[in-house]
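For this depiction, one protein chain was excluded, whereas all remaining protein chains were kept in their positions.
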Amino acid sequence: MAASDRRPRYGLLLISVLACLFAAAPIVWGVLTALKPAAEVVSYPPNLMPSRFTLESFRQVWSDSNFPTYFRNSLLVTGIATLTSLVVAVHAAYGLARFDFTGKTSLMLGLLATSMIPGIAILVPLYNLSIHTGLYNTFTGLVIVYTAWNIPLLVWLLKGFFESVPVELEEAAMIDGCSRMRAFYTIVLPMARPGMLAGAIMAMMFVWNDFLIGFTLAVTEDKRLIPYGLYSFISNIGVDWGQLMAATVISLVPVVIAFLLLQKWLVQGLMAGAVKG
Amino acid sequence: MSGLADSPSVQIVPADEGAARAPVRRRRRWPPTLRFDPMATLFIAPAIVIVFLVSIYPVFDAAVLSLHRTAYAQKVAFVGLDNFVALFSARGFWNSAVNALIFTTGSLVLVVPLSLGLALLLDRNVPFRSVTRTVVVLPWVMSQTVVALLWAWLLNGDFGPLTFLAEQMLGHRPAFLSDPTSAMASLVVVNVWASYPQATLLLLAAVQTIPQELYESAEVDGAGWRARLVHITLPMIKPTFLVVLIQLTLLYFNMVTLIYTLTGGGPLGGTETLAVGVMKTSFEDWNLGRGAALGLIITAVNLLISLVYVKTLRPAGK
Partner (left out) sequence: MTALSLDRVRKSFRSLEVMHGVSFDIEDGAFVALVGPSGCGKSTLLRMIAGLETVTSGEIRIGERVVNDLPPKDRDISMVFQNYALYPHKTVAENMGFALKMRGVAATEIEAHVARAADILGLTPLLGRFPRELSGGQRQRVAMGRAIVRDPQVFLFDEPLSNLDAKLRVQMRGEIKALQRRLCTTTVYVTHDQIEAMTMADKIVVMRDGRVEQVGRPLDLYDRPDNLFVAGFIGSPAMNFVAGRIGADDAGSHVTTDDGVRLPLSRTPAPFVGHRVVWGVRPEHFALAAADPVAIPVTVTGVEPTGSETLVAVRVGAASMTVLLRDRTGLNVGDASRITVSPRLIHLFDEATGDRLDIPPLS
């Protein structure tokens, strides 16, 4: 913060260690549980370290439960919904960044307002709507709802990126032989890559982690997504905590990888969400 | 350079004498002259349509639904405001409202100082800062479902490590999630753990935009670290601070997944907030009309909170 702390201070180091412990200890405990032999999971008093590490829980949850189905469903829905969200939002954001028309400000504010509607309040109408349109319990229905819920944030985020691309680049491209449309795809879009990465990770996290839509719209075992899948594990009587923690760990792998790879873009995405007011 | 030798012919047609010399504003509108450009329409329309269908239409649908008695997702009869009247006169509603208030303010009171402190810490030259930064933010990637499962295991009454630790300290074995009061307390702690990273990241980003010169100048002026915090850091991050405050408030007030998957609103309705009430009324009792009514009430409270947000943010100079 200030010029006076060029020299590290060890009191601060202690606080950092405590902070890390607070953040990481629950996760570490969960991971160690997943790696324990079944008998040690349910020992009291609990032991931190397993007597031996075993992947038995992982093997069981992957071969003896429906978890692989949930995992595959989540991958599929997250992938497609992220892609469609990006495609729709990128075009809308560019249109709003570059074109001027009456009612544009109201449109932007309206879009913003929809992101303020709490999901829980429209869950029932969405449930009804999905039944009436035959999209209940289909991946298509899930993708449409996730796309719509991602759009406001993505549009606001990407609009900022497009506005920072100098107009002259598009003009140069048009003089170089592009149509306006082609100038967008060949010149502007590649330049908005950081924004698209930030947007993609925001969208991906949201879809992968969402419980409510999956719980409401995808109910049967073969359509279930991970969050509802995990929840249905815990609500069963006689839950196997070792396997449950193993499933949890597996479900974390994609987001943790994405998080570590795209950490800096993610902060940008968060900021866009914060300054949009 | 053949053409150059001869003088290029240039002629001028004088402009209308009568035309007033309007000041020329250099307008850099691009692309030129359009009102309803087909490309703009083509680009923007899909987003508008899908958002309208999935986010806006359902609000109106919810409004209609809330005025009906329903049975199995079918509207049975128009009942006017009966659903609202029934809600307001039920003890459960007020119980949920109080729970929502406790949950929201309790979480805020803990998360705000925690994340501000962490943001200031991470802005400093601490050893292993980048590792710390990554680790501290880690809970943020977890879904509320995963957080609920993880903590359900940590707080497990038979084998949970926190149960064990508490037993060592208290001398008796606590049942964190079986008693309404301790369940709410546990829920708040879990929520703090799940939601402080986002606030920390935003505040950190704000703190880092403060120019170093301000601190140096304050130091020259004789300000200690506390004075620098009060007179520079806090005023400079005020806009972000308010955004974070509102984001968190809305997040907590609307939170369903974490509560629903960790405690299910129990025990004895001890952790049932208004938002969880929608879930239970709609999908456990299958009283969709009343669920929709409750959802609308929540939307109204959201609007109220957002209004406060706009009102407080504007004078902050954005």
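Each chain gets a letter, A and B, in the order it is written, and its residues are counted from 1.
Rule of thumb we're sticking to: a residue touches a chain if its C-beta (ideal position, glycine included) is under 8 Å from a C-beta of that chain, and two chains touch if they have at least 3 such contacts.
All figures in this text were calculated on a predicted structure; none of them were measured in a lab.
J.: If the hidden chain were put back, which of A:P68, A:G134 or A:P166 would touch it?
T.: From the options A:P68, A:G134 or A:P166, the contact with the absent chain belongs to A:P166.
J.: Looking at the whole complex, which of A:A24, A:I131 or A:M174 touches the chain that is not displayed?
T.: Answering carefully, the residue with contact to the hidden chain is A:M174.
J.: Would you write out the residues of chain A that touch the absent chain, in ascending order?
T.: The missing chain touches chain A at positions 166, 168-169, 171-179, 182, 187, 190-191, 193.
In this section, only the chains that are shown with their structure count from here on.
J.: For the complex, which residues does chain A have touching chain B?
T.: Against chain B, chain A makes touches at 1-9, 12-13, 15-16, 19-20, 22-24, 26-27, 29-30, 33, 41-46, 48, 88-89, 91-92, 94-96, 98-102, 107, 111, 114, 116-129, 131, 144-145, 147-149, 151-152, 155, 167, 170-171, 180-181, 205, 208-212, 215-216, 226-228, 230-231, 234, 241, 244-245, 248, 251-252, 255-256, 258-260, 263, 267, 270-271, 273-275, 277.
J.: Taking the touch rule as given, give the residues of chain B at its contact with chain A in the complex, in rising order.
T.: Counting only chain B, the residues touching chain A are 28-31, 34-37, 39-40, 42-44, 46-48, 50-51, 53-59, 61-62, 65, 73, 118, 120-121, 123-129, 131-132, 134-146, 148-154, 156, 158-161, 164, 193, 197-198, 201-202, 205, 207, 212, 215-216, 219, 225, 228, 233, 240, 243-244, 246-247, 250, 254, 256-257, 260-261, 275, 278-279, 282-283, 288, 291-292, 295-296, 298-299, 302-303, 306, 309-310, 313, 318.
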